[in-house]
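Excluded from the complex is one protein chain; the other protein chains are retained at their positions.
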Amino acid sequence: MKKTKAVLFSILIILFFFNLSFPQENLSPLPPTEVRASDTPNDNGHSITVTWKLSGDDGADKKNVVAYEILRSDSPTGEFIVRGMVPAGNNTYQDRGAKEKEDKNYFHPHKDFYYKVRAKTLNSYSESEVAGPAQAYGEWFHLGKLPVFVGTVTFTIMVLAFISLARKGKEFYVRPLAGIDAVDDAIGRATEMGRPILYILGLGSAADIATIASFTILNRIAKKTAEHKTKIIVPCNDPIVMSVAQETVKAGYLDAGRPDMYKEENIFYLTSMQFAYVAAVNGIMLREQTATNFYLGKFYAESLILAETGSVAGSIQISGTDEIAQIPFFVAATDFTLIGEELYAASAYLGREPLLLGALKAQDLAKAIVMISLALGALAASFHLGFFLKLFTVQM
Amino acid sequence: MRRQLPILIVFVSGVFMVIQYFIPHESFEFIYEYAMDWIIIIGIFAMLLGLWSLTRASVSKVQAKAPGWGFSVMTLVGLATMLFLGFYKGNKSIAEGTFFMDLFWYIYTPIQATMFSLLAFYIASAAYRAFRVRTVLATILLVTALIIMLRLIPLGPISGVNQWLASWILTVPNMAAKRAIWIGVGLGATATALKIIFGIERAYMGKD
Amino acid sequence: METIGIWIAALLTLGIFSFLYKDNPFYKFCESLFVGISAGYWFVTTFWQVFMPKLADNLIAGRFYYMIGAIFGVLMLLRLFPKIGWLSRWSLALVVGTTAGLYFTRYLVSNGMVQVQNTIIPLYVKGNLSQTIGNLVIVIGTFSGLIYFFFSKEHKGAFGGLAKLGIWFLMLSFGASFGYTVMSRMSLLIGRMDYLLGTWLGLIR
Partner (left out) sequence: MNFYERLMQLDRRWIYLGVAIAVTIPVLAPFKVPVYITPEAKAVYEFVENTKPGEIIFLAIDYDPNAMAELHPMARTIMRQSFSRGIRLIISALSQNGPGMAEQLISQISKEYNKKNGVDYVYLGYKPYPGITILAMGQNFRIPFPTDYYGTPLDSLPMMDGVRNYDDVKGIISIVAGNIAEYWINYANGRYKAKVFFGVTGVMTADYYPFLQSGQLFGLLGGLKGASEYERLAKQEGVATEGMSIQTVAHLVIIAFIVVGNIGFFMSKKKKR
């Protein structure tokens, strides 16, 4: 028992909170009540959540309780050690254990733990009753993510359903898209002028969805350039992106029946550093006198440097990105811009492949559902119906 | 083997990652963490492909005495210098105060900052060219950009109104438009991810 | 060293700026040096800061799961040998598949669920006209913006009207972001000017 006191005492010293020489009313506050400890739901099994009812002396006017300290022990009568502290006014605490089994702070599954909560004032404190036992264990499904799960399943079914409709030969209508119609003209122009086409995949890695969407577009454009016998230059900023771009362009030339015209050295790597890459691409634009520049993928601050240099060179420029902060610059400085989702739709448009168009239809259906939810949700919120919001609330 | 197996790998790893999101249990967390590290490691190996491509392109330009081949020599010199300085003293090569870091501070950093600062010129010239009352859309673009830019400029009594209008535009209609774009991008990206996982979008795999 | 360094840095700064007038050998020199130095810098720092701790240290510590990553990494390199280059697709498939799965839920939540959640706001706030108007504008703007992105229906009639309203909202947002960014871009240039005029020439304190 003496040891316990010594430990507690030294903790008090360490925790900057206590200045024992401090002269003030020396009354203990009311203790926290209804302390509960239980496994934290929806976690990996390394934490226990403690909740309590605030001390009667915790409130704006009372200015009494400053913080709560949470203590843990292996047995109800054993030594309690301080696990953490939260400011007054809070009534929950998550006691997290270590992940490694060797760590002494590891929560072995199904081991019992006991908790106490201590309400602290300036120079005094009071403790709650012991709560517990509580055990920590991991869950196999995160209930807070149920809305996402429903969304995932619904959307997947929609996409697969439309694709299978497309497989069965159903034709889908999609409205014309200005940026897409411009692609053919732009390639034609380069052919007439006898100058090359520049295709920039952006700064994304091969793992970025926008970059992958851009690969599909590159494949279609490469096919067209092969048909027109126009040179296409693809400087890359990531080695994997370069490798994939080489495969993609080669496939485009194969599709066009001109594999002999494919030149690997035109799809090359420069450097992975943003502005060094841009400096070099600037040079390529002016020295190769590219007739048409495509910027499709992930772009950051360099978007405007590229677009302005391209416009100095007099190139026709078609851009598209899902990076929202850069769209304004592309809109202002290039001839056509695929805004956000249009970039993803472009691959389906260019190839006119029924399967890809099917997926586009699923997107539209999902969009309709979102719009209806927005309208209904706003109405529900206007009448103070909270349940609707809950349908979309995701706990992390 | 050549085409089916990669598609299978994509499918299995993609589905695993989706499922993993919903399962908090540590066994899944464990595989997830390893998978993420593998991706990083693959990326590191791929760096050699990049260096190879850059070196080969520069060397062949020099060999062919192509126009501007002297500049390719500069690239090779810069690359070789950094590689030598970065490795010759083991892991102490890149500590602060080494010649490696001097090159970083006195060559890399100023060029990088200057390239970035070119944007100040380009944003002006882009504004000049694009902001014309040509069409309704261009006019909207012009007017809002002007309102926002004018918030920094003293306009006497109108300043207060303009200040208020600028912050309203930024927080209300701007927010609405961004949300529409975000949601659209979300749908496009998720649909594309699904197409990738199910092997429908596979142009990135190339052909034989 | 420092004086020489500052001179070199200042001259390189001027070299990049000279591109604004026109492409010239001075710029080409800076550009090609920059490409080489940056590629080398990137390789070296990634090697020491990522490769060593992520792979080498883990393997030495006996965590052999990391071997799997290394094997896929080596497969990636096989691209250099045309005959067995197709093996690199396995690594590529792992990278693309894993991240596609990862991004699927990430985009669904952050770009879908969360945005919808944030837009479910009351259209009428009692006694607060400015918030009522603000909320109305946000809901209408988001709604019509989404109409604009609809691909299945031509922009005609009432639907076309809404789509037009949507693109107006988009343009308004683009104009605002453009105008808002000017200040930070100017700061970058002011920083470079300070370097040239102050640190280098000593014209200002």
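Letters A, B and C mark the chains as written, and numbering starts fresh at 1 in each.
Keep in mind that, in the parts below, a contact is a pair of C-beta atoms (placed from the backbone, for glycine too) under 8 Å apart; a residue touches a chain by one contact, two chains touch by 3 or more.
The model shown is predicted, which means the values in this text are computed figures rather than measured ones.
Summary of contacts with the chain left out: across B:120, B:181 or B:203, the touching residue is B:120.
In the complete complex, the hidden chain is touched by one of A:41, A:89 or A:176, namely A:89.
The chain omitted from view is touched by exactly one of B:71, B:131 or B:182, namely B:131.
Take chain A: the residues that touch the chain left off the picture are 16-19, 22, 24, 60, 63, 66-67, 85-89, 121-122, 308, 312. Touching the omitted chain from chain C are residues 20-21, 182-183, 186-187, 189-190, 193-194, 197, 203-204. Touching the omitted chain from chain B are residues 120-121, 123-125, 127-129, 131-134, 142, 146, 149-150, 152-155, 159-160, 163, 167, 170-171.
By our rule, only the chains that are shown with their structure count from here on.
Counting C-beta pairs in contact, the pair that comes out ahead of the other among A-B and A-C is A-B. For the pair chain B and chain C, the distance between mean C-alpha positions equals 4 Å.
Averaged C-alpha coordinates put the centre of chain A at 15 Å from the centre of chain B. Distance from the chain A centre to the chain C centre is 13 Å, each centre being the mean of its Cα atoms. In chain B, the residues that reach two or more other chains under the touch definition are 18, 21, 39, 42-43, 46-50, 54, 68, 108, 111-112, 115-116, 118-119, 123, 127, 141, 178, 181-185, 187, 189-190, 193-194, 196, 204-206. In chain A, the residues that touch at least two other chains are 148, 152, 155, 206-207, 209, 212, 240, 243-244, 270-273, 275-276, 279, 287, 327, 329, 331-332, 339-341, 345, 360, 363, 367, 370. Within the complex, the chain A residues that touch chain B are 42-46, 99, 138-142, 145, 148-149, 152, 155-156, 159-160, 163, 205-207, 209-210, 212-213, 215-216, 218-219, 238-240, 242-244, 246-248, 250-251, 254-255, 265, 268-276, 278-279, 287, 301, 304-305, 307-308, 311, 322, 324, 327, 329, 331-333, 339-341, 343-345, 347, 355-356, 359-360, 362-363, 366-367, 370.
For chain C in complex with chain A, the touching residues are 16, 19, 23, 27-28, 30-32, 34-35, 37-39, 41-42, 76, 79, 88, 92, 95-96, 98-100, 103-105, 107-109, 112-114, 116-117, 119-124, 135, 139, 142-143, 146-147, 149-155, 170-171, 173-175, 177-178, 181. Put simply, chain C touches chain B in their complex at residues 1, 4-6, 8-10, 12-13, 15-17, 19-20, 28-48, 50-52, 54-55, 58, 65-66, 68-70, 72-74, 76-77, 79-80, 86, 89-105, 107-108, 110-112, 115-116, 118-119, 134, 137-146, 148-149, 166-183, 185-186, 188-189, 191-192, 195.
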